[in-house]
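To keep things clear, I will list the structure first and then write my remarks on it.
With one protein chain removed, the remaining protein chains of the complex are shown where they sit.
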Amino acid sequence: MATKEQIAAFMASDFPQSKIVIDEVGQMSARVRHHIGHDELRPGGTVSGPVMMATADCALYVAILGEIGIVPLAVTTSLNINFLRKPSAEQDIVAVCRIFKRGRSLIVGDVMLYSDGSDDPVAHAVGTYAIPPGSVA
Amino acid sequence: MATKEQIAAFMASDFPQSKIVIDEVGQMSARVRHHIGHDELRPGGTVSGPVMMATADCALYVAILGEIGIVPLAVTTSLNINFLRKPSAEQDIVAVCRIFKRGRSLIVGDVMLYSDGSDDPVAHAVGTYAIPPGSVA
Amino acid sequence: MATKEQIAAFMASDFPQSKIVIDEVGQMSARVRHHIGHDELRPGGTVSGPVMMATADCALYVAILGEIGIVPLAVTTSLNINFLRKPSAEQDIVAVCRIFKRGRSLIVGDVMLYSDGSDDPVAHAVGTYAIPPGSVA
Partner (left out) sequence: MATKEQIAAFMASDFPQSKIVIDEVGQMSARVRHHIGHDELRPGGTVSGPVMMATADCALYVAILGEIGIVPLAVTTSLNINFLRKPSAEQDIVAVCRIFKRGRSLIVGDVMLYSDGSDDPVAHAVGTYAIPPGSVA
């Protein structure tokens, strides 16, 4: 297992272009956030879909690294996202992940996305990661 | 309906941060590409999942604008993506979209993603866009 | 809004072939179950995928009717399901639904499926229903 600090250090070195910040890593869970500025908006004054997809994907990756340790080659095999409400253009996107199943080769979980400070989700995603054989005890 | 040139001009003005180039806009279809450089890679020397998600989402948006004209407020309501093979780190990602259904309020289509020059898909996505009421004849 | 008894009476009259029993209808939620007998099994001595898909779809329908009243023409527009563990061949499948978003035209929710008596989910589904215009106050 990896701590929040270990995962943050790994993300900074291996995904330097990512703007995502880790709030918390828990048991079979994680919470991350993406700051929203001009680059993350789209016509209509709202957060672009790809920013939310990237945040969801990252939340699941962080939760998985928290469970299995720093396994960089864990890769997404599928992601399904439903957009529910228009996010605020002025609040961070906060993503809350829980893992449903930790198998030897596949890990599945979902992510609820919020505009920071609101309880109404703006999107919900479900994703699957494949774990390289032999990387999990 | 909008032409490739009209859509490219709209994308340049309204999505200036996007690195996606439009190859072709056809009937109920489009092909776009994303250049792959250092910023698009992830550990393992492969294209990051969010880059492929963004390219798939954009291909569908372009195909839709080609059908209904420049309707900036068309928004993704769902996207489902399956990653199939490891993309090349040295080739553009090419996304080929076809629209299955053009309804008055929802448009659904799929996107096959390739590393440029290969016939084996690296990912496949299905997405739905919602069209603002009254924006389509 | 409709009660559990009203929804059960509607299901019995309009879906007489369904074997699903309603356990509970709550606020933005429902729990239903499907008895598992010989007809629901597949090679490997496990519950067939389509039985779980049908149960998930029904759980969402029941939760929606509980929110908006008996609107028979509410129809599924999308369903995404991930199978997580092998279900027991000898226990009911229990489906627990919660609604994420109740819009005027689309309602979105998820469903966690269990073998009765276990806390480990056997499948997880996310679905969207379209509501006929004018049917919801």
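Brief remarks on what is shown
Order as written gives the chain letters A, B and C; numbering starts at 1 within each chain.
One rule holds in what follows: contacts are C-beta pairs under 8 Å (C-beta built on N, C-alpha and C of every residue); 3 or more make two chains touch, one makes a residue touch a chain.
From a predicted model like this one, the values you see are computed outputs, not experimental measurements.
Judged over the whole assembly, touch between the missing chain and the shown ones holds for A, B, C.
From the options C:Pro50, C:Gly103 or C:Gly117, the residue with contact to the unseen chain in the full assembly is C:Pro50. Of the listed residues C:Thr3, C:Gln27, C:Thr76 or C:Ser118, the one in contact with the hidden chain in the full complex is C:Thr76.
Seen from chain C, the chain kept out of the figure touches residues 14-15, 17, 39, 42-44, 46, 48-50, 53-54, 57, 72-73, 75-83.
What chain B contributes to its contact with the hidden chain is residues 80, 82, 84-85, 100-101, 108, 110, 112, 121, 124, 126, 128.
Residues of chain A in contact with the chain left out of this view: 77-78, 80, 105-106, 128.
Here is the rule we use: only the chains that are shown with their structure count from here on.
Relative to the centroid of all protein Cα atoms, the closest per-chain Cα centroid is that of A. The distance from the centre of chain A to the centre of chain B, with each centre set as the mean of the Cα atoms, comes to 22 Å. Centre-to-centre spacing of chain B and chain C amounts to 33 Å, using the average Cα coordinate of each chain.
Touching of two or more other chains is recorded for residues 77-78, 80 of chain B.
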